[in-house]
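Removed: one protein chain of the complex. Kept in place: all other protein chains.
The letters A, B and C name the chains in turn, as written, and every chain counts its residues from 1.
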Amino acid sequence: MDVLSYRPDPSEFAWTFGGVPPVRTVRPGDILELWTEDAFGGKVRGPDDHVSRVIEFPFVNPQTGPFFVEGAEPGDTLAIHFISIEPSRDWAASCTVPLFGALTTTARTPLLHDPLPERVWIYEVDRDARTVGYHATEGDHTATLPLDPMHGTVGVAPAAFEARSSLVPDAHGGNMDTPEMRAGVTCYLGVNVEGALFSIGDGHCRQGEGETCGVAVEAAMDTVVVIDVVKGRPTPWPRLESDTHLMSTGSARPLEDAFRIAHADLVSWMGDEFGLETLDAYQLLTQVSESPVANVVDPNYTFLTKVRKEYLPRVDTYDGVHTRLRDTAVRYRG
Amino acid sequence: MDVLSYRPDPSEFAWTFGGVPPVRTVRPGDILELWTEDAFGGKVRGPDDHVSRVIEFPFVNPQTGPFFVEGAEPGDTLAIHFISIEPSRDWAASCTVPLFGALTTTARTPLLHDPLPERVWIYEVDRDARTVGYHATEGDHTATLPLDPMHGTVGVAPAAFEARSSLVPDAHGGNMDTPEMRAGVTCYLGVNVEGALFSIGDGHCRQGEGETCGVAVEAAMDTVVVIDVVKGRPTPWPRLESDTHLMSTGSARPLEDAFRIAHADLVSWMGDEFGLETLDAYQLLTQVSESPVANVVDPNYTFLTKVRKEYLPRVDTYDGVHTRLRDTAVRYRG
Amino acid sequence: MDVLSYRPDPSEFAWTFGGVPPVRTVRPGDILELWTEDAFGGKVRGPDDHVSRVIEFPFVNPQTGPFFVEGAEPGDTLAIHFISIEPSRDWAASCTVPLFGALTTTARTPLLHDPLPERVWIYEVDRDARTVGYHATEGDHTATLPLDPMHGTVGVAPAAFEARSSLVPDAHGGNMDTPEMRAGVTCYLGVNVEGALFSIGDGHCRQGEGETCGVAVEAAMDTVVVIDVVKGRPTPWPRLESDTHLMSTGSARPLEDAFRIAHADLVSWMGDEFGLETLDAYQLLTQVSESPVANVVDPNYTFLTKVRKEYLPRVDTYDGVHTRLRDTAVRYRG
Partner (left out) sequence: MDVLSYRPDPSEFAWTFGGVPPVRTVRPGDILELWTEDAFGGKVRGPDDHVSRVIEFPFVNPQTGPFFVEGAEPGDTLAIHFISIEPSRDWAASCTVPLFGALTTTARTPLLHDPLPERVWIYEVDRDARTVGYHATEGDHTATLPLDPMHGTVGVAPAAFEARSSLVPDAHGGNMDTPEMRAGVTCYLGVNVEGALFSIGDGHCRQGEGETCGVAVEAAMDTVVVIDVVKGRPTPWPRLESDTHLMSTGSARPLEDAFRIAHADLVSWMGDEFGLETLDAYQLLTQVSESPVANVVDPNYTFLTKVRKEYLPRVDTYDGVHTRLRDTAVRYRG
């Protein structure tokens, strides 16, 4: 069990998927203990830390990586199993960002209104109680919310010689912002370039489905992953597997196309590996899909759809890599 | 406790919201024991009962109603509390319908492909075990799925002198197809015409989020509701309340607009009745929203967003009508 | 040549397509001299006549009609040839309307911004010079624009027992707001109910493609049409024919679906009547289509696509009705 610990210096952050040289080389089976900075580079710490003031575009959403995975080649699938995701500070931040969010004029839905006001919310993070604390900025309402840590951004270098901003989700993964990317889950990403070149970042203590204002409870994270490569097995869009569910994602606009991609991909997965004829898979998925929306704010919107494994034929999908990585996780935790 | 039992003759079905005279007059506080036929008028019963053969358009999705509610006037809100929703047969049907569904060319997304093939799936309904049984049409895969009965279609007469097909969801409710419309929930609908003129139909034994192929596990239902009117209280888009959650819906295309409507409505609800300032509500909802998509197949797509009441100030929303109707339900069940 | 002159009293306006009894019965071949009020009922006449003040919803966009056409039955096509469309006053009005337009938060794209301010622009109409005059409300810029009169709203009663607000464009026609609906053009509408029940309204002295702010140069019109019925010939979406072009429309959201409907319909028209194989028609249309967008503001957006007749095999489409009605127009004008 090889364990690599890596905490990037701010000068080492990656701001794109693709177009960046690797920070480390790793091997299938390796465990990586990583630290990721929050999406604001740790610069939003109080009520006056407006993004328009403290962030210089495009230096937003720093990624830890990329990592070159030995033996990963185009046509393979990279499996990243999240052993643990833990906030590394006792506070986290959210805010409104001008021209960003689902309920405001944006750069891509430009209207003649002025931007909404900028405002910051600081959450206290109680790692023992597993909660985060919300405080209204006007009035005295507070709410104690469950801690449910996740990574908003997980991806590899894209195909077609592209380099994409860490704000963008697409077929290479990236800024999907799905609350399902939590500990215990294996993420499958199709490899587009030699070494896969994966990075992660954008930890959230929690977020609602859709990430409506565009900003979750953003936090630096101490995260442990174990990786593997499934050779000769392409994966067209990012997929996730938990002990109980298979999940497909789609990232596109309009939102119905993200929905279509995720559902068509899951129908195809149910067919290719579980032996269901296409219309039979379409029918079964229609009745059982759980479809939490991930984000409705990023340059592409992201949908995820889930199906319980118990409704499907018993098959070790992706050669059973999830189960093996799960076992590694147990051994790691000792 | 006045109880009205009503089982429509097929000649009494309504095919639109609006444009149809009432079948009965009821009063606030009345309990209605209703029977609703399935969306196919009970005509899809076996593998050869293709919709293109057994259904004559537009006679699809029959509604039970409309009911004239005494005292309901434009500007009021009709509250419909679902006491129980139970399948009235021991089977239910699903199928593919030409030019309908999320993963096919349709009348509104017309492409140059031929329609997908028509096929029927018949589910056995086990009311004691609370399950429905799926059987693949090719191969031998079967799955036993939880029974989770709901109404796809609940609505009132629309505004602006319109009459809308029972296939359409919009601000008047209608064919929203959300799995959240289950027993125990109160549905709030803004009243547009004197008497409100509400109808219900389109029972589903269960459905996945998105109703991907366009057809759920369709069933006739024995349904009991209790109704009330909240005077002088408009409701712009259909809302739901359960013991634990507030929920707003939006129906529109593209799907992101349905999302926006639901989320903007819930932000407004959190402001108007729970006293949260707009950006504070936007922030809180961003972190806690559960946003199951309802349908991505109907003439308008429907999104729903939910917030747990425990995260909000304690307020008796809509004058506490949900709690009162809940009590009535308990007394009714005796 | 039977000529009917009809000028509705305000009490006779129709506010929907469908759900309204006919004001007159007419026969194929009849010429109708009609007057249509402007979309604001003539109530926006000066800078303080804000729509929110002078219009009581839903009394907006009054229609002249409906007319019952003898012999028109479901499955037929109604042909309406516009002989002339002339402004009946020497002024016309435009304005901003709260929550309406392409570059503002709206009821269907609800954001957290306040509505844009209301403002009125009054245009002088010079019928001799064939111009309308624009005047900026702030600063002194003026522009003289060509008069190009058209009807924004032309439709029949919808299918499926529906009644639709005169603000809505859909398969029945309605509020398409295409600048191509000008004198010299024949509009084809599929008949859904006995008598077709067509109405027209919403005259514009001119509008840009897209009707960006939602309001054209709105004017009452003196309009002459001649009608005919093509028996046994359905028309799925409104079509137009001029001396030089065939045109198909589509009305839907998102806007790409409106585009798809119009283009798929024109491919189908080129196949059914002009004998082009589907992919050959698709290819030819790809290279020659002129595709002015009609509106990006109404409940459905409308696209139109045009193909020059000279690029197609010589065929008398719709049994040559356009040519015959054109001849009638010549005789009428004497």
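Quick note on the criterion: a residue touches a chain if its C-beta (ideal position, glycine included) is under 8 Å from a C-beta of that chain, and two chains touch if they have at least 3 such contacts.
Just so it is clear, the structure is predicted and the values come from calculations on it, not from any experiment.
Participant: Of the residues listed, C:Leu4, C:Val54, C:Leu99 or C:Leu145, which one is in contact with the missing chain?
Facilitator: For the chain that is not drawn, the touching residue is C:Leu145.
Participant: Of C:Val125, C:Met176 or C:Leu285, which one is in contact with the hidden chain?
Facilitator: In the complete complex, the chain left out is touched by residue C:Leu285.
Participant: Going by the contact rule already stated, which one of A:Pro110, A:Pro146, A:Pro234 or A:Gly320 would touch the omitted chain in the full complex?
Facilitator: Going through A:Pro110, A:Pro146, A:Pro234 or A:Gly320 one by one, A:Pro110 is the residue touching the chain not shown.
Participant: Contact with the hidden chain only, please: which subunit A residues?
Facilitator: Given the touch definition above, subunit A has residues 15-16, 18-19, 57-58, 108-112, 159-165, 167, 252-254, 257, 260-261, 264-265, 267, 278-279, 282 touching the missing chain.
Participant: To test your reading of the contact rule: which positions on subunit C touch the chain that is missing from view?
Facilitator: Missing-chain contacts on subunit C: residues 94, 96, 101-103, 116-117, 119, 121, 134, 136-139, 141, 143, 145, 206-217, 253-256, 259-260, 263-264, 267, 275-277, 279-280, 282-293, 296, 301, 303, 305, 310-313.
Participant: Using the touch rule from the top, list residues of subunit B that touch the missing partner.
Facilitator: For subunit B, the residues touching the absent chain are 103-105, 109-114, 116, 254.
One rule holds for everything that comes next: only the chains that are shown with their structure count from here on.
Participant: Cα centroid separation between subunit B and subunit C, in whole Å?
Facilitator: 35
Participant: Can you work out the whole-Å distance between the CA centroids of subunit A and subunit C?
Facilitator: 47
Participant: Would you give the residues of subunit C that are in contact with at least 2 other chains, written as numbers and ranges?
Facilitator: Where subunit C meets two or more other chains at a single residue, that happens at 109-112, 254.
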